[in-house]
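Note that one protein chain is taken out, while the other chains of the complex remain in position.
And then chain A:
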Amino acid sequence: MWLPFSATFKRNFIVMKRAYPWSFFIGHILSGAYIVFFAYLSYTFVFNKDMDTRFTAYAGTNDYLSYVILGGVFFSFAVSMLMIVSRSIISELREGTLEALLLTPSSRKGYFLGTMSQGLTRAGIELLSILVIGFFFGLQMAIQDPIAVIILFIILLFSLFSQALVLGAFMLYFRDTYITQNTLFVLMGLVCGVTFPAAYLPNYVEWLSYCMPLTYGIDAFRMVMTEGETLAGIQFNLFYMMAAGILYLVIGSIAIKRMEYVVLEKHFG
């Protein structure tokens, strides 16, 4: 598993260095920055720096700016990671390299992990950039337990990785990336508590937020990064994300394997 991991990491790194569409990179940072900027504008001019009591009740804070900025930071991060991992196999298909890849006796896990790790270097830079922008617009952090932040980050990564496998299988099945990914991302933006707590939503939409590990991730990041919570305080979120991650991982691994085969069967020539 190590060789396909490092080989794929290196390969993607070379490709990124050589041919990375910088507009992608800037685009991702900008979409995070827009969320921050809108939050700032609406907070200052729409709400007159005064949130209603419902927000405080649902969100557990009245620091709307920090709330939205962290939401934006981790939403953009999640979108980048999901994209990078889920699109990998369908890109191989489109570039005509899938067969060559599947001819090799290599571990697909290593391949995906390599893809994710390399993507992490890029998405990590995006994350930090948006975070920095966030500071300028009034993000206030209070970290008590840095270890908790790190553990949370790793578990979020794991759950996103697993979710990306399921998403990737969908893409292979529908032979589509655009509609699949954008539907999911719009939904995530709506239900994961990015700019407002999911509790605002009617029940029949709110349940969707339970399917998204990101909901619990964003929630936990707010707790440990702005409210000074410790590891103990986010236990539930961590367990939930782990469980969802494992579930997605099982479904995703089976589905991807199945879809790879279906795609080969459907592939002419």
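Convention: contacts are C-beta pairs under 8 Å (C-beta built on N, C-alpha and C of every residue); 3 or more make two chains touch, one makes a residue touch a chain; residues count from 1.
Following the convention adopted for this analysis, contacts and distances are computed from a predicted model.
Between the names "Acyl-CoA dehydrogenase family protein", "ABC transporter", "Cytochrome bc1 complex cytochrome b subunit" or "ATP-binding cassette domain-containing protein", the one given in UniProt for the chain missing from this structure view is "ABC transporter". Considering the full assembly, A:106 is the residue among A:61, A:106 or A:144 that touches the omitted chain.
Residues of chain A in contact with the chain left out of this view: 3-4, 6-8, 10-11, 14-15, 18-19, 95-97, 99-106, 261, 264-265, 269.
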